[in-house]
Structures are given as C-alpha cells and as structure tokens.
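My questions all concern the structure below.
A single protein chain has been omitted; all remaining protein chains appear in their positions.
Just so it is clear, A, B and C label the chains in written order, and each chain counts residues from 1 on its own.
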Amino acid sequence: MTEFPHARRSAFQVLTGLFSLPPGARVGIGPVIAAAILVIIVLASVMAPLYVPYDPLAMNAMARLKPPSEEFLLGTDPYGRDTFSRVMTGGRVSLLIGVGAALVSVTVGLFIGLVAGFFRAADSVIMRIMDSLMAIPAILLAIALVALNGPSLGSVIIAITVPEIPRVVRLVRSVVLSAREEPYVEAAIALGSSMPKILIQHLMPNTLAPLIVQGTYICASAILIEAILSFLGAGVSTEIPTWGNIMAEGRTYFQIKPGLIFWPGLLLSLCILAINLLGDTARDLLDPRMKKREG
Amino acid sequence: MFVYILKRVLATIPVMLIVAIFVFLLLRLTPGDPAAILAGDAATPAQLDRIRERLGLNDPLLTQFFTWMGQLARGDLGVSLLSNTSVAGMVADRLGPTINIALMTIVISVALAVPMGVIAAWRHRTWVDFLVMSFSVLGFSVPVFVIGYILIQIFAIELRWVPVQGYKDPSEGFGAFFSRAILPSLTLATIYIALIARMTRASMLEVLGEDYIRTARAKGVRENVVLFRHALRNAAVPILTIIGTGFALLISGVVVTESVFNIPGIGRLTVDAILARDYPVIQAMILLTAGIYVFVNLLVDVSYSLFDPRIRY
Amino acid sequence: QEDETTITAVMHSGLRVLDPVITTAHITRNHGYMIYDVLTAVDADFKPQPQMADWEISEDNRTYTFTLREGLKFHDGAPVTGADVVASLKRWGKRDSGGQLIFDVTASLQSPDDKTVVWTLTEPFAPLLDVISKQSAVPPFIMPARVAETSADETITEYVGSGPFVFNEEEYEPGVNVTYEKFDDYVPRDEPASWMAGGKVVNVDRVVWTTMPDALTAINALSAGEIDYLEQVQIDLLPILESNPDVTVETRDELGYVTIGRPNHLLPPFDNKLIRQAAMAALDQESMLATMQGDPAYYNVCGAIFGCATPLGNEAGSEILTGGANIEKAKALLEEAGYDGTPIVLMAPTDVTSLINQPVVAAQALREAGFEVDMQSMDWQSLVQRRAQQNPVAEGGWNMFFTNWMVPEISDPLINVMVNGRGDDAWFGWPTDPRVEELRAAFVAAKDDASRNEIAVQIQEHVMDNVNYIMMGEYLIPQARRTAIRNMIPSPVPVFWNITKAAE
C-alpha cells in the first residue's frame, strides 16, 4: 500500500508549492498575465527560425535603415538586415543567456554555499573570496572576463555568472546556517544521520525555494547585463543577434530609427518584467513568513 | 564599538588582497598589448618590442606583481602606460564627478524610494502597492542607456530644461552642477529606486506584522506615526543593507551613464583603460572601486547600531 | 576674461599620448600641430613650402641648408635654435619609416649657427623635402633640444613647443579634456594658410578638445550649442543636424580615408597567391562602402592603392575590386588553387565603430565564394596584440583583418607601410616581396615626377596581382560646426588656426 517516499517527492512538493497557493493567499491577475507573456515570448523566440522572413544575418547594403514596410515588417538595420527577423531570433540567444546564467550561477553557488555552510573551516576562506568577488564591480569584471575569452556566448554567460555567484553563495549559506539550528536538524543528528546526509536531505531542500526566486532575478539581470556589455563593446559578437547587441548597434540611431531600440527593448523589458513579476510572486508564495501571516 | 570597527577594517585587508591578486592575474592573462596602442597602427613589431621592454611588460609575471605590490605598499599607484601621468592624479581628477553624481543619486533614490516602499507596504495589495511595485519592476527591466536616452530626449532636447551632457563641479556654482547632474542621477536612480523601494516594502511588510505595531495601534497612535516612527526604524537594517550592496549596481550603472552623459568620471576611465589595457590604471581603479564598496558597506554595518540599539559591537 | 573666445571641439578620440613622435595616433599628431611647428609643410597641392625655415639645395642634390625665420620662440620664451632642430630631427628619424630612409643616407646633420641647419647626404634623396613636409603619420615636430634628447622609445615628459597654441598642462585630463591657449608670441608667416603651410593666425583665445564616447550625445550637444565643433559625424546621423540652421555640416578633409583588408602572407591559405586573389575577387568595394557609409556622397569606389586624388594615385588593374564582386572568378581561383577548406580566421573588433562593419560584410562575401570563415570577435586591443602573432592559427595566429588609413598615410610607396615587402620586418601580414622592394628602391632613386608616376603604376599593378593587401575604397567623414565658427581651412588635419568665432 505504501511506497517509500523518495527525496524526489519532496523536491516535487516544493515545486508544486510554487503553483498551489497557501490558504488565504490571493494571486492577482498580474502574475497570470506575466506568465502568459513569458510563454508567448519564449515560444516565439524558440520557433523564430521557422517563421521569420529573412536570414537574420543576411546583409543588404542597398536596403539600409529602411522604414517598416510590408517587405520589412519592422524596417532594417544599418547593415540592411531585417529587424523583425533579428529581434525574433535575438530572443533565443538573450533568453539562453538569461537561463544559462541563472542555471550556472545557481548550481555553482549552491555547491559552494553548501560547502561554506557546512565546513566551518572552509567557510571563512570561501566567504573572503566571495566578498572580494562582490567588491569588484560586476560590469568591470565582466568586461575583463570577456576581453580574456573573447566575446563568445559562453564567455558572456561566464562573465555574467561570476559576479552573481557570491550572492547565491551568501543566500545558500545563510539558509543553511539558519536551518542548522532547526530542531528537526538536531533531531536528525540525534538519530545518527551523517553530516552529508543531513546537508543534502534536510538542509538543501530549504535552499530550493529561495534559489528559484533568486534564479529568476539572475535570469532577468543577465539579459540586461548582456545588453549593457554590448553597449560597452564587450558583448556577444554581432554575428549572433541578441536583444542586447541589436539595441547596442541601434543605439546611435535612437533619434532617427527608434525602432531599432524600441522593438528589442520592448521584448526585453516585457520579458524581464514578466520574469521579475513571477519571481516576486514566487517569493511571496514561498516566503514562510508571508504564509504564516496569511494562513 | 571601536574594537569592532578596527576588526572590520582589519578584515578588509585580506579581501582587498584577494581583489588585488585576482585583478592582476585576470589582466595579465587577458590578451592585449598596451605597447601597441601607445605606438599606433603603423609601428613595426620590433618597435613594439622595444616599448614593451621599456614598460616592463616583458618581465616575468611574478616580478611585475611584486613590483606593483611594492609600489602599492609605498602608496604609489604607478604611472599610466599611455599618458605617462601619475595614476593617483588621474584618479583624483576623475573621482569627484563620480562621487558627486553617486551621492546625488543616493539622495534622490532614498528620498523617493523609502516613502514609496513604506506606502506600498501600508497599502499592501491595493492599487498604490501595485503602482509602486510596477514601477520598481519596470526600473529593473529597461537597460540604463535606454533610460538615459529617453531622459535626454525629453528634458534636454524637447523641453530644453537642462544641457544634454557634460559635467561641472559644484564649486563652479551649484546651479551649473545640478542642471548637468540631474539627468544622469535620475538615470542611475531608476534602478536604485526600484531596488530600495522593493526592499523597503518587503521589510516594512514584515515589520508591520510585528506585535509592537499592534501595540502602537492599541495605544491609539496615528497611522503615520506608526509607519514612520515605529515601523520604519525597525525596517531600517535590511534597507541599509540593500543601499550598501546596491552600491555595486550603482558603480556598474555609472560606467554606462558616464558614457551617455559624457561625464569624466572613474567609470569611463576604467572602461577606457580596460579597452586600452592600461594596466596600472585598471588595477588602481578596480582596487579603488572595490575599496569604496567595502568602505560603504563598512559604514552601513556600523550605522546599523544607530537604528537598532540591540546591535552592539 | 569676459569676451574671451573659446572653441570647444569634440575630437574623434581622446588624447592620451602626448608624444607625437612615439605614436602614429592621429589625435596625437593633431595635438602636435597645435603646440609644435614644423620646418617645412605641405600645401593643398602636395607641394612642400617653407614654414619655420627656407631651404637651399646644393647642386649635387646632397646638401640641404635650412635657414630659420625670425621671431621663432618656444613657449617658455627661449628662441628656437638650429640645435633644437637638429635634435628634433634626429629623434624623429629614429621613429619614422621615411625618416629612417633619409638617415640611412645621411652624412651629417649639423647646426653651424643658431639660425642654420645643414643636412648633408651621402647620395641624393629626391623625396627628402616631401618626407619632412608630410603631414602624416609622424611629422618632424620641432621641440627644444633638451626634450628631443629623450630616447625615441620613451615618451617625453615636457610639452613645450613653438607652435601657435600653448598646451595647458594644468587642465589636461588624459582621454577627456585638453586645453590649448593662444601663444601670443607666435609670429605667423605672411602667406595665406593652405593645409599645413602658410600663416597660422590664431583668432581665438582658447581651444578645448573633448571626447564624447557616445556619438548621439555629441550630436545633441552640438545641436544644443554646448559645443562648437564635431570633428567626425556618423553619416546616418546627419539628418538630425540638417534641419538646424545653427549647424553647418561639411567635408573638411576632401581626401578622406581608405579602408583595407590585410591577409596574412605567412599562413595557409593566404600564403597562396591564387587564394589571395580569390578573396579579392569575392570582395566588392561598393557593398562594403555602402554598408559602412550609407550615403554614396560620402564614399568613393577607388582601386588606387595610393588614393584616387593623390599625385601618385592610379587604378591600374583594380577592376576586380571596383567592378563588383566576381564570385564566379573567386570560385574558379579557389578551384585552381585547390583550396582545401582551411578556415579563414577573420579578426573582428567589437569596440571600434569605424571597423565593425568590414569583417561582417567580408565574411558574408567570402563564404559566398566558398571560403570557410571563422570570424572571431574581440576588442581592438586583443586584435592589435593578436595581429602581431606570426604563429599558426591554432597557436593564436590569424588570417585576415581590416583597418583604416587616412589617404595621405598611404599616398606614396615610402609612406604606405603595406607595400613594404621585407618579410618579418614588414608590417603585420609579413609579405616577402622582392619585386615590390625593387620598385620602391627605384622610386627613391627616380629623378622626376614622370618617372615616379611610372613606378607608382607598376607598384599598383604588382600589388593588385600579388594582393599584398586589399584596397576596399575611399570614404569621407563629414564634420559639423556651429555656423558661428567660420574660416576653417580645408585640411586633412583639423587645425584651429585661421578660425574665427562670431558671437551667437
């Protein structure tokens, strides 16, 4: 009758906890719209190659900076490339950067954070290194990292990730440190569970909810930082369209061809808006204090 | 208290040392040749090599590192490879604009964001809350340079209220300073306001659920007293923290705003130096910004005790 | 103080290096023309003219005697003497490629008295005056002897010249602002100004150079009257300025620039002449220039490696470049050469606006012709370091990059570094090309313009065949000024003498 409950099950519980509301909590229409927008943008970006009218890289010197028309839905850029095709395909890479940065920094940060929270000896060394990383301005670090590796997709993701990791580490570590004090952890010690087991089975799940929230913010800010890196000339190469470098390339045309900034900007902002809003909602729902007050 | 501050200051030494090592290694591993930019496009490889030799760039890495650390220990930031001027002097010239703009940004942000967050928390789940939160999410969603362009377009080009660009020191008249600093500050403040308002709201929401708020209401105290006297001070620590850590964001933003508004500050100096591989300048600048960040956060930590008497050092 | 006139000019780049001899950076050269003077200078007809000095040439064409004119003074008040001139020329001779050639044949360079400099050669060097009068890349600026004694590999630390403006060291912010003040004791020549020659009459009190990292901001600042002068305007942005009556847009430098592609002659596949030719055939000037500039008024399809509007300029054998892309021919050449698909590592800078487009356009064209292209983006600094690498591609080498030159910098075979064919001593790309060296030697030895022109045509034909580099055409960069700024003399170097500023 009863099957043994596996760890997978409890992680699943947390995830569903994201979407099932605690009693008394009300989620407005906002997050629902946000989720819808995000799904549409993601789908539209992922499937872009299937429907965009032009090769986003195909240049046409004779059709530079054309205004929107039937031929070029949103006009063309200074290379005569079709803005619509570029913006839609650019979303794929921007989203990839966002998701990639979020995943990498959360995974790496989780690992380091658990180690720091667990091994008292490693803690102070790790945290000094993390403090140092935090102290170096993220943008400058990113520019230097991109200069080091060349502006490939991977190095942009790494450049965005590295400054985010300390924040994740701090988060994980603080969750671990406070969860350590919970009586159920002490009970587990009394039950003879080994430290790694306690760490992974009891403590790690606690970090999941805040990490999901943090992940959404990292995802959003990664997309933005990519744009800023492009603005400063240290972004992904122009051969790979992203919202960021489309905007950066179009920025000098802000007054004569605002569309070059407007359209990628609009999608980017909508996307970040939606991700942030979902992150906020997740936080409201996952925050145990909020739950207590409402339930 | 004094002992605490001393300990904190001492604790920054390893942090700064790690920053120094990290930055040094990162830079020297990065491709790029300051000699090439110094000599220009038509220089021949042999000429480049002679210049590299003279600049000490052909020395082993460890030698370069210890030379640099030795200089640092003597308080010498070195000389720019390109302009041959002292880095300390360059930094001194460039620090003023950035600091002034940053201060103005913080003043604007705190003055706007804290009340916004307080009211949003007070009117939790009403349209006011929605408005504040929408703004703060929006502030996170638009790239800084776009905000800058939009502000220029509206206030400098259409309305002609303020100059498009430039910087004047407050010593040349506050009006001249203010009219040029206001747009960059607003640009920078957008994201900062978003951050602080959001944190204020969250912190206030938490505090407003506390028992002593109920006590204050049970005493018949007016709502604004409840909010600003009883709640805000208790909510202050996380707000201060975010102001401190958000400072890093500010520095990142500065890099962009200084470009858009043509402000001769340290952000631009650093980016230019990175792109030109002017090692002494980059090293000094990153150490300096890291130092400022550490210092600001030290100030924030120490100031906790002003707001919360339970925190004693 | 009240009616002091100041010109605020936004220059194309920030001034960081103050030594005009050590670097070829244009902004530093421009700075040199502000505070230093030159012995002789070229006028609008490319003719050397006296500036600080008159000259006499001996019968045997081996002795040049320069006589300094009256009233020349350094900014510190000391008079300019022959010793200063000798020291300055010697230092310059160590850095400048043309100067090196002259010093190779120099017997002595002396100053018998304060006003005279005698330059004795071991054999005649016909273009001597052209070389010392050139306005780019490194003109022989005259500095005080104590400054000129600085090693040629070290930057100078004292900025005293005898030119029409005084450098204000106090207000100098490297990379951001430079301030120049009128040098009241400067005595201009009486002739009207023409390019670098003629009277340098200063009509304003101060000139401030600044940089604006953001092109749009600069345009807006000019429209709003916050600055007076914009050295370079991005063509696509001209419409913003056109409707403004207070702003005048014009082309000051009618010679303009060239953009070129440089293959690496050391590495496969571009060590193969046929494959270089295939690349040249695949590329098309018109589409590259159109992508860069947009408006045809600002570019010029031109196959002349010495520039189309220069005395030596000729377009022999350049139809392959100017007549549109010939993909068929490129494919055929590749076929013939047996191209094995070795990828072309094309270096693409991300942070230099004027160089972003070329690799992108080229990559597309080369791919169309059947090349494998590996376009690698990097910042300009990474590029300049990498282009010095002679290693194979796998060890950090490269196959091709693009760069730009001002036309005067490529206008003859002595100045144009890309026609140097001395292998490892040549410019990046390192062609070993005995034929071109032969022709260059003949050029130096040539006695008259006619034979020089003849040799230039041969060099042109040879370069088109051997593909030492790929000339991608000429383009112009317009400048913009407040209409109140008047009397700017046309010139490849933005000079600030002669200019007047009316009250707005």
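To be clear about the criterion, contacts are C-beta pairs under 8 Å (C-beta built on N, C-alpha and C of every residue); 3 or more make two chains touch, one makes a residue touch a chain.
Rule of thumb we're sticking to: contacts and distances are computed from a predicted model.
Asks: The hidden chain: which UniProt name fits, "Peptide/nickel transport system ATP-binding protein", "Ion-translocating oxidoreductase complex subunit B", "Heme exporter protein A" or "Sarcosine oxidase subunit alpha"?
Replies: So, among "Peptide/nickel transport system ATP-binding protein", "Ion-translocating oxidoreductase complex subunit B", "Heme exporter protein A" or "Sarcosine oxidase subunit alpha", the name matching the hidden chain's UniProt entry is "Peptide/nickel transport system ATP-binding protein".
Asks: Out of all the chains shown, which come into contact with the hidden one?
Replies: If we consider the entire complex, the absent chain touches A, B.
Asks: With the missing chain put back, one of A:35, A:189, A:256 or A:270 would touch it. Which one?
Replies: A:189
Asks: On chain A, where is the contact patch with the chain that was removed from view?
Replies: Touching the missing chain: residues 2, 4-5, 9-10, 13-14, 24, 182-184, 186-195, 197, 202, 205-206, 293-294.
Asks: Where does chain B touch the missing chain, residue by residue?
Replies: Within chain B, the residues that touch the unshown chain are 3, 7, 124-125, 210-212, 214-223, 225, 229-230, 233-234, 307-310.
Everything that follows uses one rule, which is that only the chains that are shown with their structure count from here on.
Asks: Think of each chain as a node with edges to the chains it touches; is that a line, ring, star, complete or other?
Replies: complete
Asks: Compute the distance, rounded to whole Å, between the mean C-alpha positions of chain A and chain C.
Replies: Between these chains, centre-to-centre, one finds 46 Å.
Asks: Scan chain A for residues touching two or more other chains and write them down.
Replies: 147, 232-233, 251, 254-255
Asks: Return the residues of chain C touching two or more other chains; collapse runs of consecutive numbers into ranges.
Replies: 214, 216, 220, 351, 378-379, 381-382
Asks: Once bound in the complex, which stretches of chain B touch chain A?
Replies: 14-16, 18-19, 22-23, 26-27, 29-32, 125, 130, 133, 137-138, 140-146, 149, 153, 205-206, 209, 245, 248-249, 251-252, 255-256, 259, 270-271, 274-275, 282, 285-286, 289-291, 293-294
Asks: Using the touch definition up top, name the residues of chain C that touch chain B in the complex.
Replies: Residue positions touching the partner: 14, 16-19, 22-25, 28, 95, 97, 137, 153-155, 157, 172-177, 210, 212-214, 216-218, 220-221, 223-224, 226, 351, 378-382, 384-386, 388, 403, 405, 409, 417, 424-428.
Asks: Can you list the chain B residues touching chain C in their complex?
Replies: Those residues of chain B that touch chain C are 30-33, 36-48, 50-51, 54, 80, 82-85, 90, 93-94, 149, 152, 156-157, 160, 163-166, 258-262, 264, 268-269, 272, 275-277.
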